[in-house]
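Omission of a single protein chain aside, the complex is shown with its protein chains in their original locations.
In this document, chain identifiers A, B, C, D, E, F and G correspond to the written order of the chains, with residue numbering beginning at 1 in each.
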């Protein structure tokens, strides 16, 4: 892995940026990688387009932008439509399946959906959507260790919600692993 | 007269600038000359150093500064001390004699004093000091016509004070003429 | 505080319009409808919000308080003569 | 409104200091001296202002109201034991 | 059959800009609803209405209303409005903005416009925080409230806006919450039709920021709170209507008095001094 | 024998800058006199006193007082003072400036500092005009007064400063004229010694500009007017003490109340939330 | 189009620059003004306050410069020609709104009667220290026009011109006077109204619903509708599309801001205004603007007396700088001597344009007085 580009994208209010921060933090502080997180968001506090870019590398990474994401995580239809054109062959596309309909998916990439909103409602807090997605990403990619991400989640969420978030992570992670397994079997 | 430089200087509140404006106006509007008035003053509303420079010429005058006044009119000791060094041979120095002690007067210049403050008090309004001085200047120099200055005075002073100011002008003018005569006789 | 139903159903009743894709699920319309015409639904729209459903159109007076309260201009009502009208509920299943 | 003279001349009286060159002739000291010690003078100082003169030092109490009122810090007074002091008037004839 | 009958606010909205940026349960949309109804009721030709906003979540109102509308700079809608009004006295010039915009950075303009009785109407959405920038403490934030810049609780005494407007000279002062849609609409009509500087405070939920940070629930909980804890006292002494974090909310029309507007006063003064040389300036006020 | 005994104000003045720029009969010098006496009476170590001014004739006070002194920008002495005070709470931070500086361009700072109860003392010389710039209309100019920018008479309603300070939160509010030298001195002592935002309005003659333009005579006539038309009403309702061009002048100590200062309130809030993690910040206030 | 005669004080006057500027504004059709006093610009608003009520205009003294600088914009959208007036410290406070006017293409005129700076500086004395601020003082990329008169007559003439440019380009125009010109009194001839060329606002044509308030028109400038006429347009300081709606995208930003710059940059030749003196055979060219352009005439005179071939190049419109003409000169003269009442501002632009072809020398002056022409001469002689 010389350089991995990840984009997480959705609405404002879904915790997109925090997901990026946790991912970057896991890599930078617990996996010993170089990580750069950049964000782009609009003026809306809720509901606007919002996206976090994470670039991971072994060496010091200076160019901070994501141009051709290796991993695209999308949590809204507009985000999907805006960014799906960026991915290239071999990219991993992960999406929230209640919110995204992955139309015109490029053939050369692997795509997995997760009903994370429903999972979040099950867990009882809609706001853990992003952590579920993180678990999902962790399971289906191999750019960060689950260990590192779990640590980073615990460090990043409000005191008193650690347990809840751990559950959320696990829910996404397990679901991801199961899909992976299914896929591996299918192949 | 290609170019005549005049400096009128005193305290803020003595009407120094107005005197300059009237002189310039007389020349520019009633004597058909080119006149440029510039002013310099400090932050004080009353009592600070204050000076008006008038440059008169037949042609359009572009350089606006007074460097070597042909006529220096001073109404305070500090003004006298500050500017007396500027005058050259043949210059005319006119001063208010209650307020200025013309020490170290350059020999090459002609100097005349006038007790204008007293005159003003006689007339009953201290504020006409500047107009008295104007009359004095008009009498002793020949750069503007008495006619023109009188007109300019009338146009420039507050309505209802025209008469008072005309008196003031005449007082200074007459006094000036008498000194001139005396001087001419002496020569 | 029970809300009394005082719909003068004789003369007029309400015709309701709901645009579920505009709705953000705040619940104001449901809460402040004086006759409890509405309830929050189960379905999610494309943005992931639950949207209101009509539970008792009969009692709707067309007062448009729901419209006044809706911060997203997603619902409104008109008063119609007794015979006219019908509820226009969200039709895209979002 | 006549000002009553209530100088307890027994114990103390005033010593007055006037710096005529600082004075701008506003007349406040003259006006508000409770015992009318001062009057505006005829002479002009170097800036052309009339300055106060002492007309009745005897009645000065040294209350320094003149000092408090003088916007130009040109006059002030001190209270002195009965024997001491003398007025310091403007001495440069300005 | 959706939209066979369009929402009555739509003709007044720039529908090509929908959906708006406001969060779920945000009170600002309700203010827009009330305003559109008020505009209808006021009988004013909408072409003659200008909307002026500053910067903030509330400030976005100008951009959504399909009227001549100006989204100016942060804190400055009031002097912009004064400029526009004196240039075109026949217009109704209405300011919609947040309490941070109008009272913090814009406080000086507010008090001077009130003093001059500039003939503009100010609708101030008070959500107790700088919402658009993510929830810093604002000039009306109740003591002990949590904001990003008062993470341990705020301690500056907040302004009581009706009192501030009243004491600096507004001729019409009212306060409502977004729960009080009918009364708010009526106050808007009154303000629009009244000459002079009118100030209407509108307490509105900001669920995303203010409510959340202060554990006050979502928008709906806020609305229920308003319903439950508001007390209508028309004519209340404005000095007494200050707010606390979890206290009662006194609402009502507090002030309604008459005084020459800026332009009327100018005309009176100039006419009395200049007589026939002075051609009275139009004031836009029909008394 | 001149100056054998020096004027008691001299040790507090930068004598190397005399004569000052103020006009004959200007009231500002009297304010300086009173302040120097007040400082003496207050018992404060002058080394611990800082003087902050804005720009204007009054703003020149800072430059003449031989204390740590700051002549800042027009309208901004109050926030400078707040900055200095919170940095060095043991200091007495005193603002001297004109009503144009403090209430027109600086109005927002005034109301917010009062609201926060910033522990600074504001001595506002009100001469009803922007004197330094030659006499434009100011925020306290009585209606019908003539100024260079209201050549036909002013028409904007002026602020009533004690009411403005009171209504925005000042804990001490008084008004005197330069005729009331003893009372003014006493108010200055009280303000200096009182914690919190204190506001003293000082009505002062500007013979060169305001008096002259309005044909109100010279400084002496103004002082006689003050003497004759002032009415001392301590505790007066500040709403009632507005001024007119040739009306009576109500003077007195209007407000004197207690409230936590900015830093005290901060300490209370932080201590209650942070407990031992919080080391109370010095407030400079000895209660 | 000629001026509205009601506002034109036709005749020969003895006026200072400040007053002449006021008359220029009124002659140009200005009927709304907002201001806050500050030395040495105050005389302008004072005269405006006296004059506007008599010609159907309105002046409001605002609470501060920030208010003034945005009140004019409200009035401009109300259809008026507008002005505000200030000096250095006030100009600094207006900077946010210069940017707003540039962004919203609001025609308006700002006058800065420059005094000694920085900060409060020398309030009653001249300087030319705000020239770069005029160009760069607000955040972000934008263009303005800055004009620098050197006499009361020009204060009249160029103020009229400033209003015309402001309307033509929908851009804030800054009249960069200085204390010396502002307080200089000379003969000022005000022509008959019909002899004064006054440009009026270009209004949109076509159906109101299709009006695009920010779509490029002639010279890239959109026509401007006034409020209250049913156009129902939106104006924002945010990045916006041609409809005036905020759009937060780099493309819209590029489209918009590039046009804002280009409407000035590409029309620079139309805007440029230069005065040259004895430049034909000049070896050394004195570059100066505003009051200093009169001071260097004395140096020119002294130099020519000594047989030195000196010329004068005066940008009357300083921003955009008359780059093309200067570049031509740089091809043939031996040196440029830039004379400014500051420590080097416009000289940087001259140096950049001259691009090392010939030496560029600065004669700086901190302000508070004008240059001594003989000091300048000395530098000229050294430049030989």
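Assorted remarks:
Everything that follows uses one rule, which is that a residue touches a chain if its C-beta (ideal position, glycine included) is under 8 Å from a C-beta of that chain, and two chains touch if they have at least 3 such contacts.
Every value quoted in this text rests on a predicted model; they were computed, and no experiment measured them.
Check A:38, A:110, A:145 or A:162 against the missing chain and you find that the one touching it is A:38. Across the entire complex, the residue among G:276, G:351 or G:375 in touch with the chain not shown is G:351.
Of the candidate positions E:8, E:107 or E:158, contact with the hidden chain is made by E:107. Although one chain is hidden here, its contacts on chain F can still be listed: residues 14, 16-17, 46-48, 50, 52, 62-63, 66-73, 76, 79-88, 90-91, 108-109, 112, 262-263, 266, 270, 274, 277-279, 281.
Mapped onto chain A, contacts with the missing chain fall at residues 20-21, 24-25, 28-29, 34-43, 62-65, 67.
Although one chain is not shown, part of chain G still touches it, namely residues 66, 88-89, 91-93, 95-96, 99-100, 102-104, 112, 114, 116-125, 127, 129-130, 132-133, 135-142, 236-239, 248-250, 253-254, 257-258, 260-261, 342-345, 348-349, 351-352, 355-357, 365-369.
Just so it is clear, only the chains that are shown with their structure count from here on.
Counting C-beta pairs in contact across C-E and across B-D shows that the higher total falls to C-E. Averaged C-alpha coordinates give centres for chain C and chain F that are 60 Å from one another. Distance from the chain D centre to the chain F centre is 28 Å, each centre being the mean of its Cα atoms. Computed from the mean C-alpha positions, the centre of chain A lies at a distance of 87 Å from the centre of chain D.
Of all residues in chain B, those that touch two or more other chains are 42-43, 47.
Along chain C, residues 24 each make contact with two or more other chains.
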